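Mind having a look at this structure? Questions to follow.
Only one protein chain is missing from this complex, and each of the others stays in its spot.
== chain A ==
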């Protein structure tokens, strides 16, 4: 589903964020991406959502080479990837409903479809009763769940999360992780970047570890021949 081949990324100024990274996340797989701050987790996620382009190597999603995606096509690629951010990235001047509806409005869904899908997504994260609220009226955990609802509302095949539990206490963090598990169970590929090792240990999923831009425990290439 998501395949990196010898990917390196050097930022302008010479900082080497990633060096020859290889891995492959299978369709429907859930995996953790871990490492210290500055190990290259965010860069790796940015390469998948084409927020950055690799300096060398190839990134493939569902067998498509992302280097062949033109600037005009990038928005359509991002519609296939649900992204969740540590600081939620909600629009403060819009209601929870409007925030979650955003991806659907962009794709031109009808109002009726938008309503039913947003309600489904909000129900899933347990915030259906707060759809008329504004983000500032919610707690951090609730805001994160709104971010998740927005990421899954158009049922993308891939979910990326960058430190989704960064600001949450362990109990809330586990709740969020259970949500990701639920989405994974219906076939969504999920990649979660986190440095919360305790949380990872509690859940039995593959862990990709980055250290200074290099992939340490890489068992992804073992299943190289079976990608879609």
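By our rule, a residue touches a chain if its C-beta (ideal position, glycine included) is under 8 Å from a C-beta of that chain, and two chains touch if they have at least 3 such contacts; residues count from 1.
To be clear about the criterion, contacts and distances are computed from a predicted model.
Comparing "Succinate dehydrogenase cytochrome b558 subunit", "Cell division protein FtsX", "Sulfatase" or "Sugar ABC transporter permease" against the UniProt entry of the hidden chain yields the protein name "Cell division protein FtsX".
Across A:5, A:162 or A:196, the single residue that touches the chain missing here is A:162.
Among A:56, A:106, A:137 or A:197, only A:106 touches the chain left out of the display. Listed residues A:9, A:24, A:117 or A:145: the one in touch with the omitted chain is A:117. Contacts to the hidden chain, counted on chain A, fall at residues 42, 45-46, 49, 51, 61-62, 64, 69, 72-73, 75-80, 83, 85-87, 89-91, 93, 102-103, 106-110, 113, 117, 150, 154-155, 157, 162.
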